[in-house]
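Beneath this line is the structure, given in structure tokens, with notes to follow.
A single protein chain has been removed from this complex, and every other one stays in its place.
After this line comes chain A, so read on.
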Amino acid sequence: MESLFQRSLDDLIKGLRLSPPGVEAAFIAKSVDEIRREIKSTDSQTKATALQKLTYLHSLHGVDMSWAAFPAVELSSSAVHSHKRLAFLSASLSFNPNTTDVILLLTHQLRKDFSSSNPHDVSLALCTLSSISTPDLSRDLTPDLFTLLNSSKNFVKKKAIAAILRVFEQYPEAVRVCFKRIVENLESSDMGVLSAAVGLFCELAVKEPRSYLPLAPEFYKILVDSRNNWVLIKVLKIFAKLAPLEPRLAKRIVEPICEHLRRTGAKSLEFECVNTIVTSLSEYEPAVKLAVMKIQEFLLDNDPNLKYLGLQALAIVAAKHSWAVLENKDVVIKSLDDVDVNIKLEALQLVMAMVSEDNVAEICKVLISYALKSDPEFCNEILGSILSTCSRNFYDVIVDFDWYVSLLGEMSRIPHCQKGEEIETQLIDIGMRVKDVRPELVHIARGLLIDPALLGNPFIRKVLSAAAWLSGEYVEFSRNPLELMESLLQPRTCLLPPPIRAVYIQSAFKVLTFCIYSFLSCGDDTSYHSELTDSVLKGDFQESSDTVTIAPISDTDIYDGLITRSSHQPPKCVSTGNGDDSMISHEQISSASLRKQQLTQKSIMDLVNLVETNLGPLAGSHEVEIQERASNVLGMIELIKPRIHSSTDESEGDKIKGEPESF
């Protein structure tokens, strides 16, 4: 009687579809209330329909139905097949082996169904067991399963084998009991049973390959005889796990696998063969060659699926057979441009695998050009992989560090670059490890520091911090410390966050001390040969007049000013009177002598004033680091000013004395 007014599943679904969007939740809540009442009914049909509706709501709309676990168990004992089916369906969809308490109540029912005369009941029960097995359930039902493994009905046998995998996972003891029967099934003529048995061993072999090595002969027979692709794929997977353990086995299976690879038309089987060869049989050259040929076919195919899989397989081959990648270099590089982001990433990984000492510069050039064209995400992927590959094993693959640091500088200027931190680390790391590259590093750093536009770019700040540190630390390689000081102190540095500004100030300190020291040391002791004057004398002209021409526009005024000023005072710092001045022609002005020309008393005072003006306000800054460092510099200036002034008097004296001589 009740079922007369009960809403059927159809009604429920139609009701849901017709209800306007906001009302849906309320409709569902109302239906759930209805179901709660209906499910308590004694009438089997009413209960079944209620359960069916609830299952629908649970699986497709996420409604919780854990409270209905007991009615489901009740219904599963119904004699009516469709009710039983519904009950088991709802059990397999909603029971959670960890939380549903009433699962144990199912044990008896399942056992009854296992021994039922109706094979469909049996198969239902098996299906359910495989979805919701718990250790207790598995342990209790193992004997029944054992009987079923010998069932006369093939489809029951097949399901029993499939279900037993789950039981094995929950209750490992069952393996010993049932093992022999399953092995017998490997020789079954029914494809379903065979397929289930092979599938079972496939899963087991993945976890513990060694225990299933003795079964290799059976699998070999299947490999050679079977024409069913599904079974073959599974057998190949098993062999992929077994072959590494037993070299004789590998030798025997190479030929049949290659045969299959040559003959089959099914792409999935082809792919599995290729996979097996490249992962487990990579010592057999002819097999690998065949596999690479097939991979090439995949790569050239229009289907993006095949292209992607081809690239993946190639990546696995690349580990031991780099010739395979080089053969397909063009396709791989073209794939960097592909529409599909997955394919692009695979291609990028492959390109990185090709990197060696000889081709690293060429590859990086190509990659940077792609990075400039790509969207920000892929661009950063490229940069990230370049950075990690080149820095691997302490920059193993890099021979020419000058090229590499200029590459790093170039990378930091790429608009989307977000790898500032890594670039910073590498620049400083290289600076500390590789002495010879320090001049180049300082040159790159100067380029970065001078550009005021970069200060506004948040991504590049870390790199600027590195640039500032490098300039300060290795200021002796700088061609124009005054210009350096200008860029370190430029007003736009206020855009930088305090920690980085602190680095800038500290570097400015280092540059200042260097300049003052250089000035004072040649002012005091005219016969003092610093390292730099040595290099000048020995004709070590690395820099030519180019140093003057490449100065940025803003500084030429200062340059001109300095040179005109210093021309009134003959450069005293150049070594006196041993005739080497003649070696220094006007055009060839080395960086050292230019510096010497710059470091006149006037220019030093200008420098000091510049520092004082810019750092003075910072001495009162709220940021501790900045305040401290600025105060240090200003303090030093206070101490050193008298010294500079006094050296003026000395040099004035010298000048008066020396004038008659120079003329």
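Before moving on, here are some points about what is shown:
Keep this in mind: contacts are C-beta pairs under 8 Å (C-beta built on N, C-alpha and C of every residue); 3 or more make two chains touch, one makes a residue touch a chain; residues count from 1.
Here is the rule we use: contacts and distances are computed from a predicted model.
Chain not shown in the complex: UniProt lists it as "AP complex subunit sigma", one of "Guanine nucleotide-binding protein subunit beta-5-like", "RNA polymerase II subunit 5-mediating protein homolog", "proteasome endopeptidase complex" or "AP complex subunit sigma". Among A:L149, A:L165, A:A315 or A:V475, the one in contact with the hidden chain is A:L165. Within the full complex, the residue among A:A29, A:L104, A:V206 or A:C494 touching the omitted chain is A:V206. For the options A:D340, A:E357, A:E377 or A:E638, the residue in contact with the chain missing from this view is A:D340. The chain not shown here touches chain A at positions 9-10, 13, 17, 52, 55-56, 59-62, 64, 80-82, 85-86, 89, 92-93, 96-98, 118, 120, 123, 126-127, 130-131, 155, 158-159, 162-163, 165-166, 191-192, 195-196, 199, 203, 206, 228, 230, 233, 237, 267-268, 271-272, 275, 304-305, 307-309, 339-343.
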